[in-house]
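Worksheet for the structure shown next.
The complex appears here without one of its protein chains, the remainder shown in place.
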Amino acid sequence: MADAQWTRHHVLSLAEFTPADYDTVVQTAVSFREVLSRRTKKVPTLQGQVVTNLFFEPSTRTRSSFELAAKRLSADVLNFATGSSSLTKGETILDTAKTYLAMGADIMVIRHREAGVPHTIATELDRLASGVAVLNAGDGQHEHPSQALLDLFTLCLSLDAKNPGIEPLQGKKIAIVGDILHSRVARSNLWSLSACGAEVHLAAPPTLLPADFAAAFTTASSLPRTIVQHWQLAPALERADFVMTLRLQQERMSQHRLPSLREYHQQFGLTHARIRQCQPGVKLLHPGPVNRGVELSSELMDDPALSLIPQQVTSGVAVRMALLYLMGSRPR
Amino acid sequence: MADAQWTRHHVLSLAEFTPADYDTVVQTAVSFREVLSRRTKKVPTLQGQVVTNLFFEPSTRTRSSFELAAKRLSADVLNFATGSSSLTKGETILDTAKTYLAMGADIMVIRHREAGVPHTIATELDRLASGVAVLNAGDGQHEHPSQALLDLFTLCLSLDAKNPGIEPLQGKKIAIVGDILHSRVARSNLWSLSACGAEVHLAAPPTLLPADFAAAFTTASSLPRTIVQHWQLAPALERADFVMTLRLQQERMSQHRLPSLREYHQQFGLTHARIRQCQPGVKLLHPGPVNRGVELSSELMDDPALSLIPQQVTSGVAVRMALLYLMGSRPR
Partner (left out) sequence: MADAQWTRHHVLSLAEFTPADYDTVVQTAVSFREVLSRRTKKVPTLQGQVVTNLFFEPSTRTRSSFELAAKRLSADVLNFATGSSSLTKGETILDTAKTYLAMGADIMVIRHREAGVPHTIATELDRLASGVAVLNAGDGQHEHPSQALLDLFTLCLSLDAKNPGIEPLQGKKIAIVGDILHSRVARSNLWSLSACGAEVHLAAPPTLLPADFAAAFTTASSLPRTIVQHWQLAPALERADFVMTLRLQQERMSQHRLPSLREYHQQFGLTHARIRQCQPGVKLLHPGPVNRGVELSSELMDDPALSLIPQQVTSGVAVRMALLYLMGSRPR
């Protein structure tokens, strides 16, 4: 296990992550991926510790992935989901978090539809000197760090399955296509991919990609980052090594940001024909769940020579085990 | 543990089950029943393996039974239930299943309100050479194999508690009463009971039992099967060794298949008076949950000398442990 260099307590945003941080996550995930290839896919690392999934926004996929990661580390898992909750009884989110703190939570995995909620909870838990670590599992349109880290791990494995690391990403062209403006996945990926030296190309219609979008990432940062914007698909795909499409939320139609799903697919949907512009050996990623025939064609999604989508899900468990391990084993 | 003869991968339907298959399930359930009689009712058989309950149709009873069976085999359990799910986000059922495959599921227990969904998923998982085993936990009006197998195990225990097996079922008269047309429980039981040599007598009003219903089971089969249809209750009960009543769905009234619950109970409801026509020592079964006073009288349901209903629930855990064990320990 490689965690000597890990100095982070919470994982709320990737804005401040360094290449060394990314490498630590990738190398730790490599170890856990080996565990997952065994028949007994379980280690006693977090035995007796409690991982609480506080999902104020409904989710199955991400919650299941964290739940499985925690169970494979032998942690006890408490799931909280809005609905049958005290929130309907008027309790504040901070009070809910403090209740789970008082029950003995060691790590809180938090999803909320408003940006900043995991940060607010982490700040309060630090003020109370609780020692509890917070992992942002998606907050509004802000960030979704574990998704970007599993994407990164998937890319590293794709580039060098035997000895995965972040170095081969240097200079690679990665296109991110779709509703970038509203995507926490895109934001977290922008931080991670550019920090690892990839050239990130964004492609979306102007209503989903404001002209000054990339500037916020390049000017605010201490690392050099290459981010290029396009309002057409073609220049983003041209000689791209990887293409990442984002999920299109249906409500964008009612907001008049897009004329129709069909037109969106005609302009930004990925197909075998369009993919020919990319670098030979190009691979596709999608955070899921996919709207088949919208973000990409069904044929493309099911093409094992091109799609890394199943690998992303598999990487998700290993990367989340790595994160829970790094956060849970940090001395307090 | 007796599994040398087990050659099945998925359990989707009992149509092709042989007497040897039934005997393997019964003998394996006997072993697990012994485990359940200990103070520590747990074995490490499936430690580190993941059982995913994909319940696209709501259920408490069956889901709890599978969850407990899996936990007692030391498996990790992931519960998926429609509602907070990605399905509302437009993901296909196959994509949901493939997501859990990619997360590392070893066995998928699937319930869906449409017939054939577990089969479709199993076919796709086989096409992907996944090695994942699928257990049909009820698909529309098609089949509910684990329910019929727990019914079978309950009958075997009732006939010979010390040395349960399928042989004593030979020539026994078993009446199945109620909404046969819409019942997946009836269909699975028809396969299992007739294959084990029991004489199965069906009793229902004509709207719930078409004239050609039984033919589909006897003509399609390589085994000799005795299935007799009745549109009255009396001839089915006459000298019956066991009577199995089916749950009556309330919506049958609105579909005009039945005049009223009261009239149904008068014609097909079981009472102490009616049961006198049966063989002395007759026992009753019901898959639950029971509508007291409809399918059978409250007095009958609560009569421990006649009702095997609690034994069915207890058998359910042992039989599901047996199925998960047989499916999970098969070499890949």
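Letters A and B name the chains as they come in the text, with residue numbers starting at 1 for each one.
Here is the rule we use: a residue touches a chain if its C-beta (ideal position, glycine included) is under 8 Å from a C-beta of that chain, and two chains touch if they have at least 3 such contacts.
In this text the structure is predicted, and so the values were computed from the model without any measurement.
Shown as candidates are B:S59, B:Q141 or B:S329; the residue that touches the absent chain is B:S59.
The missing chain, though absent from the display, is touched by one residue of A:H10, A:K41, A:K98 or A:H201; that residue is A:K98. Against the chain not shown here, chain A presents residues 47-50, 76, 78, 80, 84-86, 89-92, 95-96, 98-104. Counting over the whole complex, chain B has residues 36, 38-42, 58-61, 64-65, 67-68, 71-72, 81, 83, 250, 288-292, 310-314, 316-317 touching the chain that is not drawn.
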